[in-house]
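Selected chains from the complex are presented in situ; the others are not included.
Should a chain be cited, it is by its letter among A and B, assigned in written order, with residues numbered from 1 in that chain.
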Amino acid sequence: MSGGLSHFDPSGQAHMVDVSDKAVTDRIATAQAWVKMSATTLTHVTEGTAKKGDVLGIARIAGIQGAKKTADLIPLCHPLPITKVALDLTPDANLPGVRITATVKTTGQTGVEMEALTAASTAALTIYDMLKAVQKDMEIGGLRVTLKDGGKSGRFEG
Amino acid sequence: MSGGLSHFDPSGQAHMVDVSDKAVTDRIATAQAWVKMSATTLTHVTEGTAKKGDVLGIARIAGIQGAKKTADLIPLCHPLPITKVALDLTPDANLPGVRITATVKTTGQTGVEMEALTAASTAALTIYDMLKAVQKDMEIGGLRVTLKDGGKSGRFEG
């Protein structure tokens, strides 16, 4: 089914695609996202990080745990033995808001870009949750894969 | 702590905020998001919906189940007896891509905007997962709350 959607069989029915013949290789993926907010809201983040009310610390933990829940959240994802999850959360006064990068690694038979996206997305949602008492019209965007490597389909950089 | 972050106590430590004295009321929230893709990728969605490979049908189920997992994903969210979840997923040739609207209701002591955001986000991630075999540089964005009503803080429209 060249160029087609691998999550569907030839008759169009969804399945968790068979990866049992794929090689076990080291795989890595990174994903990015941002949470846009007012400059005033951002001060709650930057002050909290330094002293108390650690918004980014909590979002980082949520993102790591989110990566582990990927196969539970995304119906056709394979459960994977994740070997690394890291999140970089950086306040950006020009956005203004927080920029998120999630990196996930595995040694397995399929890629981890969904795990990286889920980690970034969960961290973004947690930042929203922490700050929604002071601003309701924040926006989450820019959620995309920026690196995927280690599988048969080769290296992708976005 | 007027104007402050309710998820932190006066000393700056995170807690699940006490809502036991808040009234049990009917609450509703809606959230939106989009998945941007190439026009070619979008044809996989539109053809699938009509005939086979039902990308949107699967994303809708994932979004509904995602709403139910909100308190598990977002550390300081209260578990809530959700009374309704609906997702509207519409192909948009001008984006091009898919526009997502999630609506969640509860009869409880706290709002459901995080549940609506999580539903929309999970549906968007599932659409990405379904289509990533044909396009890796799709982007998810526009994730925000568009309606929140039923609590003490009144009606919010975004």
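One rule holds in what follows: a residue touches a chain if its C-beta (ideal position, glycine included) is under 8 Å from a C-beta of that chain, and two chains touch if they have at least 3 such contacts.
Please read all numbers here as calculations on a predicted model, not as lab measurements.
Student: Number of identical chains in the whole complex, 2 of which are shown?
Tutor: 6
Going forward, only the chains that are shown with their structure count from here on.
Student: Distance from the CA centroid of chain A to that of chain B, rounded to the nearest Å?
Tutor: Going by mean C-alpha positions, chain A sits 16 Å from chain B.
Student: Mind listing the chain A positions that touch chain B in their complex?
Tutor: 3-8, 11-14, 33, 44, 48, 51-55, 58, 61-62, 65-66, 69, 72-77, 113-114, 117-118, 121-122, 124-126, 128-134, 136-145, 148, 156, 158
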